[in-house]
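A single protein chain has been removed from this complex, and every other one stays in its place.
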Amino acid sequence: MSGETLFSGAVLVGILTSGIRLATPYLYAAIGETFGQRSGVLNLGVEGQMLLGAFAAFYVALVTGSLWWGVLASLAVGALMGLAMAVVTVNFQAEQGISGIGFYLFGMGMSDLLFQKLVGTVKTIQGFQPLHIPLLSDLPVVGKIFFSHNWMVYVAYLLVPLGWFVLNKTTLGVKIRAVGENPKAADSLGISVGAVRYYTIIQGGILSGLAGAALSVGLLNVFQENMTSGMGFIAVALVYFGAWKPLGVLGGALLFSMVNALQLWMQVLGIPIPPDLAVMLPYVLTILVLVVSVSKVRAPAALAKPFEREE
Amino acid sequence: MRLRIPWDALFDALLPLIATALALLVGAVMLLFLKVNPLTGYAALVEGAFGSPNAIAETLVKATPLLLVGLGICISFQGNVLNIGGEGQMIVGAILGTLVGLTLTDWPGWLVITLAMTAGFVGGAIWGGIPGVLRAYFNVNEILSTIMMNAIAVQLMNYLLRGPMLDPAQASRASKIPQTARLPAAFRLPRWVPTRLHLGVLLALVLAIVVYVFLWRTVWGYRIRAVGKNPNASRYAGIPVKRYMVLALLLSGAFAGLAGVVQVYGVNYRMITDGSATGFTGGAGFNGIVAALFGHLHPIGTIPASILFGALLVGANKMQRVAQVPSALITALNGLVVVFVVSSEIWRRRRERQHLGQVKAAEAAMEDASPPPPPNHEEMQP
Partner (left out) sequence: MKKVIWFLAVLGIVALALSGCGKSAATQPAQQEQAKPFRIAVILPSSIHDLAFSQSMYDALVAVQKQMGGESAMQFVYSDGMYKVDDAAAAIRDYASQGYDLIIAHGSQYGSSLQEIAPDFPKTSFAWGTTVDTFGMPNVFAYEAASEQGGYVNGVMAAKLSKSGVLGVIGPIETGDAQRYVEGFIAGAKATNPNVKVQVTWTGSFSDVSAAAEAANTHIAAGADVLTGTAQMVVGAIGVAKEKNVLWFGTQADQSSLAPKIVVANQVYHWEIVLTQMIDLIKKGTLGGKAFAINLANGGEVVEYNPQFNLPKDAKEAAEAAIQGIKAGSIKIPLNTKK
């Protein structure tokens, strides 16, 4: 590899493959958050949900020897955290930005505490293996980039068209969007604002849990305290980047992850850039792309505003 | 004169405490699981927060960055912008402030401190202003930009502290600790020895009053609040909405920056990095938001809220030492308290509305009961 430049074929393939893989946890969490925000709920606690999901998946997989039970556990834990957030958001109408931070701290502390008490020392497990898709995986170049990953990566990408479909082509999607734009009107039309939000928040929790599982049993095969290191917040930020559309979120996740992969390759190839500045690149570029792309997007009108039925 | 106990005010005041107590109750269950006696644990918590003059000093020292960040949050929230970039703004403010102290080595202490505080204010203002400008003029959502700027600030700190701002004493060592030189004694905020209670505490309290005056007694504050309540009506009234949006975020960042530089000049006396934001800020960028909300987004209310929060955090660390529980438990407890307290707000809002409803009903009843007063003929004379 010595003498390869940043723009040689092999390196580009490497960057693209890395980028596709890295985007996975962001996709799970951000699609979940998109649904929540479309229904008017801001959840800043995604990071805590991811950490608990990551731990649940890892621990159950470790103890039962089955990765699938681990994934199931992460779904359950994510649902539980989502339920708690739903109660706090819908029933107690708590200030969403703050409750999110509370759940983040709780999730971070609990996952670390449980890890220390139940597992004790850092361990690795055998995670999900790449899923070979007949024909597609064998394609040259394209096969390596897109089809050499495990099922958790594929499902993350499938969530994009699925999310788009649900949001735009189903009655549920109509309800979600109505509740997010004008809950009062939706309420008067007989849509239960609370029920819709319960749904999106719990689904968001499940997807965040799954994002965590993707990390611990899908990509990294290990659990360590605070292993997400800010990913949950980036996922929330990506929802804004994607203008609350699953396709936009995909774009954001890919942009961020590709640039991340790029800066790693830059370091590996010995390009003389201070590593701190290299690490900064994905964050800077995400902002720059948004600045440059002229858009008149508007947030869901009722975002982060608690809804209360006038008696 | 009859003694009227203001039950309402009492309840309102106690609500966060009750919620905190409930959260700690859940924490007690967790302590039991860890085979720790909750009573010993919580006794340690209270002792750590209030049990000695030193403990109280520590609580106040911990509360100071929370209060400063919280004041900035009050401003931004009133302008209806959510600033979660406090961590990054604290860092940049601290960097600029420290630079002042490291370069102006021969200047008099009081001057350097003043300049450094200003530099910190400015640094945070820049780091908050950028998301403000991005939001107002480029429609880049501020939650996204502040999250990104937080990460950028950490890398900036890493780069500067291990390179251009590295302590010369470290540069010649084998194990270079990424820290700046120590601020000379003349540049440090005076302390109430033997505690760590430093002048920054007083500064924060004074600024709380300043922010109150700013928000409710100045034109700019009024406009920020107007823009926050109803941007369309404000635009109609001729207020340049975009400019005030930027101002809200800029000021919010400025106070966070001040929190950062106060930490350096009052507590640590140098800047050091471990690659994380929280290592330096102690989480004040986030906990400050919580403190502001506990204080109902009122600068004066943020004072007791920050003290309560500071007490909780300081006391919890003491509990960790006494009961030898993992500090992860403390983080989880921190989260529980936040969730419980923010959930308890609903009772206060309900009662406020009830109260408002009662007042309105009473007014309506009075109007129905009495006839309209006769027109005053004298006043109608030209």
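By written order: A and B. Residues from 1 in each chain.
FYI, contacts are C-beta pairs under 8 Å (C-beta built on N, C-alpha and C of every residue); 3 or more make two chains touch, one makes a residue touch a chain.
Just so it is clear, the structure is predicted and the values come from calculations on it, not from any experiment.
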Study note, to complete from the structure: Omitted chain touches shown chains A, B
Review point. Which of these touches the unseen chain: A:S66, A:S229 or A:S295?
Key: A:S229
Study note, to complete from the structure: Contacting the left-out chain: of B:E58, B:E142 or B:E345, that is B:E58
**Study point:** Among A:A186, A:L215 or A:A253, the residue in touch with the chain that has been omitted
**Key:** A:L215
Check your understanding: If you put the missing chain back, which residues of chain A would it touch?
Key -> 1-2, 4, 11, 14, 17-18, 21-22, 25, 112, 115-116, 120-124, 127, 215, 219-222, 224-229, 231, 260-261, 264-265, 267-270, 275-276, 279
Review point. Footprint of the hidden chain on chain B, which residues?
Key: 6, 9-10, 12-14, 17, 39-40, 42-51, 54, 58, 61-62, 154-155, 158, 162, 169, 173-179, 182, 194, 196, 263, 267-270, 272-276, 278-280, 282-283, 300-301, 303-304, 307-308, 311, 313-314, 317-318, 320-322, 324, 326-328
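Simple rule for what comes next: only the chains that are shown with their structure count from here on.
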Point to revise | Distance between the centres, which are taken as Cα means, of chain B and chain A, whole angstrom | key: 29
Review point. Residues of chain B touching chain A in their complex?
Key: 30, 34, 82, 84, 134, 138-141, 143-145, 147-149, 151-152, 155-156, 158-159, 163, 286, 289-290, 293, 326, 328-339, 342-346, 349
Practice item. Quick one: which bits of chain A touch chain B in the complex? Just the residue numbers, please. Key: 42, 44, 48, 84, 88, 92-95, 97-99, 101-110, 112-113, 116-117, 225, 230, 233-234, 236-238, 240-241, 274, 276-277, 279-280, 283-284, 286-287, 290-291, 295-297, 299, 304
